[in-house]
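Only one protein chain is missing; all other protein chains are in place.
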Amino acid sequence: MTALLKREILLSIRAGGSALTGVLFFLAVVSVFPFAVGPDTKLLSHLAPAILWIGALLASLLGLDRLFAQEREDGSLDMLVMQSHPLALTIFVKALAHWIMTGLPLVLATPLFGVMLNLSPLGIGATMITLLAGTPAISFIGAVGAAVSVKLPRGGMLISVLVLPLVIPVLIFGVAAITGALEDPAPFTAPFLFVCAITLFTSVLGPLAASIMLRHSAD
Amino acid sequence: MSSETIKPSIWAFANPTRFMGFANKAIPVLVIITFLLLAVGLWLSFIAPEDYQQGYTVLIMFIHVPAAWLAMMTYSVMSISAIGTIVWRHPLADVSLRSAAPLGAMFTILALATGSLWGKPMWGTWWEWDARMTSVLVLLIIYLGLIALSKAFDEPSEAALPLAVMTLTGFAIIPIIKFSVDWWNTLHQPASVSRLDKPAMGPEFLYPLLIMALAYMAIFFTLHMMAMRNEILNRRIRTMKMSAARKQSVTIPNEGAT
Amino acid sequence: MFGEHAGFIIPSYIISFCAISGMAIFIMAQYKSRKQELKRLEEAGVKRRASND
Partner (left out) sequence: MKLIIENLSLSRAGQEIVTDISFELSAGEALIVTGENGSGKSTTLRGVAGLLPLSGGSVTLLDETGKQFEGETREYCHYLGHQNGMKPALTVRENLDFWQKFCGEPDLTIEQALEEVDLAHTIDLPFSYLSAGMKRRVSIARLLVSDRPIWIVDEPTAGLDAQSSKMFTNLCQTFCKGGGILIAATHLPLGIKTEKTLEIKALR
């Protein structure tokens, strides 16, 4: 399994650097917002947690459509499925690698974009922690979408449509936790724990559901 | 398979070889010029008097403004290279475009970083979404996008045309970005960097600035030529490896007989 | 030296220096490794010109 993780990471570094592309997309989304809402610093800093979360959400969806489709096209999927390892574990590792190469760079880039959006240091810290806890869930839920649409020639759009509604809870609690950290009456811990719970829950359920899909979508 | 897309007639080694010879001679000269210009520029910068408004932060200007100019100039070099790729399909043009992109990104990042370090004491904020800064940020995104595009292809020669077309498309956006100062409402325009561009700058600031700009240009041309040299070597290694794979497979029957 | 804003002036010079010299060092190191690889390949008997046969 470490071999799989190593291969996935190697692949995403070689093939055009999906980590760079993800952060770049994040940067593009974040810098589009001030064009749309205007350069009002106060407004931007108020919106910053939401902007960062939406940017991270959209950037995390990148590359999900290739998660299994590419394996299927080059024939690797057959061999991945045939081995004695639990298929769910294989999928878990693939989703984890996807997160390491797209989600994690986003978390690391957050301070920079936070400063640009005039977010306070506390807010930046809270955003980073919630993103760290929340973005894995996107990869795990995304694995289900990727498995469902593995045979479709243009699964990319469909995956986004399928996955986005499912990750809304993560978004709700993630942004709620940041608000909780910044404004006094609102709590931080409760929504943050919800984010963690969703991630843990999906880390088991996502790969399991995806493994059932992949087993039966073989042709 | 993929090697058939390399056309030896176009990729005739005459031109790149001549370029390599030229670069090997030119680079030492360029390095010397760069260091001389930098020495003079820095010396002039540090003996420049304190600005009555900006204090010593005017020192940041001597590295900030050249970086911003170079960020634009690099893009122009890339656009000219892109025309070379599109019109003449000249392989050196693609090499030039590819090697310039990381340098352009570096200068853009430097312009943004030093601008940010200048803005904090002057305006009290690291970042402001004013037209000038945002437009430079967009330029950075374009640079990074082009770098990502250049690395996305398995076969570098296939990337040449898409890269050139994207570069030129990006260039069409640059004037739009420039005019965004007028079109896009910005709260910060009067206090923006553009204030320093006014020609009414005193000679005690103008000369160091111009020399530093020349030094930055020399840095760019030196590094660009060195990076082009690397890229040409890269491609040679690639073709050699590919022919290595073929070559030995031809000789295998003899080995197989033993 | 450099008045009250030295904390901004010095870092901006340091960043510029680090970025440019870092880029230069990277390019030079790349040149060296490319040269070595080329030499290795030539010693292994690979021709530079891909004679299309």
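To keep things simple, chains are lettered A, B and C as they appear, and every chain counts its residues starting from 1.
Simple rule for what comes next: a residue touches a chain if its C-beta (ideal position, glycine included) is under 8 Å from a C-beta of that chain, and two chains touch if they have at least 3 such contacts.
Keep in mind that what you see is a predicted model, and the values were worked out from it rather than measured.
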- Query: Taking the complete complex into account, which shown chains does the hidden chain touch?
  - Reply: A, B
- Those residues of chain A that touch the unshown chain are 2-4, 6-7, 10-11, 14-15, 73-76, 78-85, 216, 218-219
- Hidden partner sits against chain B at residues 1-3, 154-155, 241-242, 244-246, 248-249, 252-253, 255-256
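Please note the rule applied: only the chains that are shown with their structure count from here on.
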- Task: Pick one for the touching-chains graph, please: line, ring, star, complete, other.
- Result: line
- Greatest centre-to-centre gap (Cα means) from chain B is with chain A
- Mind checking the centre-to-centre distance between chain A and chain B? Centres are C-alpha means, answer in whole Å. 32
- Within their complex, state which residues of chain A touch chain B. 15-17, 20-21, 24, 27-28, 31, 34-35, 38-41, 44, 115-118
- Task: Quick one: which bits of chain B touch chain A in the complex? Just the residue numbers, please.
- Result: 125-130, 134, 137-138, 141, 144-145, 147-148, 151-153, 184-188
- Message: Quick check: in the complex, which residue numbers of chain B touch chain C?
- Response: 3, 6, 8, 13, 50, 55-57, 59-60, 63-64, 67, 102-103, 106, 109-110, 113-114, 117-118, 120-121, 219, 222-223, 226-227, 229-230, 233-234, 236-237, 239-244, 247
